[in-house]
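Before any comments, here is the structure.
One protein chain is absent from this view; the other protein chains keep their places.
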């Protein structure tokens, strides 16, 4: 029941700290016989990697993954897949000042209260750096889902602070550092971010993730519903404060005559359900939306406490993403893939 | 890993169908030595019970709970607590017409695709009736949390369709059938519901749940965060399409200088975090918000399919809640209690 | 992770005490579409039922099972199967004297130390009566395994105290109360038991369980091996002190040239492995052996302590099995079936 493991049949056990020797994970339950190389995983890691534009942290990490086990002659063997990523650019000196201070909005204080000990270097385990193993595992899940069902999992940023970013085309997503599906807004986003960095402040964002081409029938009736497990995975991602499926919070003002998706021989007439009814996939697109809070590390000075409980003023220098939402898209995709493969395998077990 | 079990240390295994002989659950992991009676549980069940106002389903179910095990001479023994609720008011004839038809917005079609067999009586296992065992288990969790930590878990409806219901006082919640914390709006809510019933339609709602008086330190770093497990529990509740914590989707437009809750020797200056940082409780109130979709059972005729894939028109008669959100408050409280007791016990295991 | 649940995909959550209102279980993960009736389960319960010969406890329990959920129109629906058995013959007065005393060999003292509270009526939860829900769940597992793979799971008593009972024929097992596969020894066994009862003493036994007709490939490489899970299930049965597979403890004196089962196009030349290599089934018969300790409830007076830690003499009157091994055969079969169905479903999930 370890809290650092995701999934029940296809499981990912995550380890590591931001400035420790390495981060990584153990994937258990991956079906045997699938072609898998480090390159397959590296492609996804590179999408999440820091230092790739001026709008994200300048920490330089190649995030080079090594497959330690579970693959033989280029194919998965069905045994656990160990993945290792060495940390390279640990500037621990940047963080030495904060080891006795709790940064507002950060997990410093809660880790201290929980464990009575805290690795302060780069946020230790609470760093967003620990999403890299999730992305690596998600790459394996994505590959299997695509191979078995043709499932495609993609995401994009739909809002950056006050700027809404209407979806135009998936093609746009790869050509800008924001994962915006709308190239015409990119220069506005860049200006906004440049100004934000000058202010030393940060901003929230909204991310959409979509899974297409999956069969009906994945999910469980009560508690471990497919939407419940998606919510668990997404809310477990750093900085996420809200998760919705389909019509989401719009459902509050909808009438049943509007919300309920009508069925016809040609398919559903709408998708307010977001592809899930009664916790089980309908076969329509699964649509998930995430609210991501602004980065807690900002240069603006704020009130806080130190370990002794004394008031201090805190200013967070160093290298930080001014909007953690910018790099969240590939992570959210990975999480959706991990939930889906887990339920795909569960359904194989239980099928009649 | 059964999908019908909630929790890892304090677990609830739920069974039953809407019109089968009985519903219930097995609670495992309840600490020994706590006073517990059927009355303790009945109090919470009665808050969720159908038929108590004209705004909810008129199904008559006493929802009388029997404790089958785990209690000796009025105290928990530490062994599993079996809870049984006999179904009484099964009018299976009401549902006979729909056994071959998929009702829009309902899980009929997904259960059919998943299992290849479906209990159509009252929605079978996908009925909201199956939240009764959750509420029963939640009563046990609430009692223990209050006894050990003084924790209070309460909820209220903050929006009914278009009508926002600003919080005035917890005292108001018990004096109206909507769980509204604002007595002055009750007649408006009643009029709205009366009109809705005349239209044969249904409506969504928004529910807030709050936990007060709990220590810092509950939760796990990655994946099984406290907020992740809350999201899992809440999104697993029938009709929920969105879950948020603290500032929730408002975080998207917030700057870090606004969102990050400052700490002072007198406490936090705000609670945008909703009581959770880095997946671990801060000791502040935990605040959760739920978006609940409109009931899928409406009298208005809609397009759908039958099992043969042929187009049919569907109209759902019978006894239904025109707003499932109305009875959702005690269920959401129960779910929050179940997540919190589970993490409270996990923290006892792991504490240094 | 509840300790009262067996299995990971096909799970059984057991509840109840010997003299509480009822015992039972929730089965989760049973594939949909299998014909299942209370009679299917009752047949196995009747094999385990007390009071059927003079050599077992005279407690009169019909052990009538009620299916509460998960079955619709005679078929499993894939949702949890709730099973209920009401306790009928609770003579709590028989046990009143022992509530402050720890009976040697019994779990009285350990439950007291663990929970600080103890249901003393008939041993409470530590009673062998709690194997009835296991047998009920095992009946479901047996039926599915037979239907899907033709798997047959059978057991017999191979030794009663000093009397070894060589296997002659499965046909003999049903015609005597000892589950002896050797009718010629039955009168000797009866005489032995009659003498034992006169002495007020009890005796150990050895049970063999065999599963036939199952495919190769069930099990997991490390930790959750098929043999490991069998050992877990069997050692979890009341009074079991030893479990072995295949050659078992005979392996200690075997050379590799003798132990290793040679393969030929016509099959294996021996089965020292007991049907399992590297934790995975070979397709040969799975052979398991259990050592069962003598009943701890005997009329002979022994030294013990009371709750106050004072020395007392204890004599256990009332109705008891003088050899718990006699009724253990159907329970061991059920446990083997439960482990096998769990791994059969796991293999369906993971298959390449």
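By written order: A, B and C. Residues from 1 in each chain.
FYI, contacts are C-beta pairs under 8 Å (C-beta built on N, C-alpha and C of every residue); 3 or more make two chains touch, one makes a residue touch a chain.
As the structure is a computational prediction, the values presented were derived from the model and not from experiment.
Hidden chain, full complex: it touches shown chains A, B, C.
The residue touching the chain not shown here, chosen from A:82, A:177 or A:215, is A:82.
Checked against the full complex, the one of C:22, C:71 or C:130 touching the unshown chain is C:130. Interface note: of C:110, C:169, C:191 or C:213, the residue touching the hidden chain in the full complex is C:110. Remark: the omitted chain is touched by one listed residue; of C:51, C:260 or C:318 this is C:260.
Where chain B meets the chain that is not shown, the touching residues are 1, 8-9, 29, 31-34, 78-79, 221, 345-346, 348-352.
The missing chain lies against chain C, touching residues 1, 3-6, 8-9, 12, 14, 102-107, 109-111, 113-117, 125-126, 130, 159, 161-162, 196, 201-206, 215-225, 227-236, 238, 240-265, 269, 272-274, 276-283, 291-298, 300, 302-305, 309-311, 346-347, 352. One chain is missing from the display, and on chain A it is touched by residues 1-5, 8-9, 11, 13-17, 20-26, 28-29, 32-33, 66-70, 72, 75-82, 84, 114-119, 124-125.
Everything below uses one rule, namely that only the chains that are shown with their structure count from here on.
When chain centres are defined as mean Cα coordinates, A lies farthest from chain C. Looking at contacts between chains, the pair that accounts for the most C-beta pairs is A-B.
Centroids of chain A and chain B (each the mean of its C-alpha atoms) stand 26 Å apart. Averaged C-alpha coordinates give centres for chain A and chain C that are 46 Å from one another. Residue numbers of chain B whose C-beta contacts span two or more other chains: 1, 3-5, 8-9, 14, 114-117, 125.
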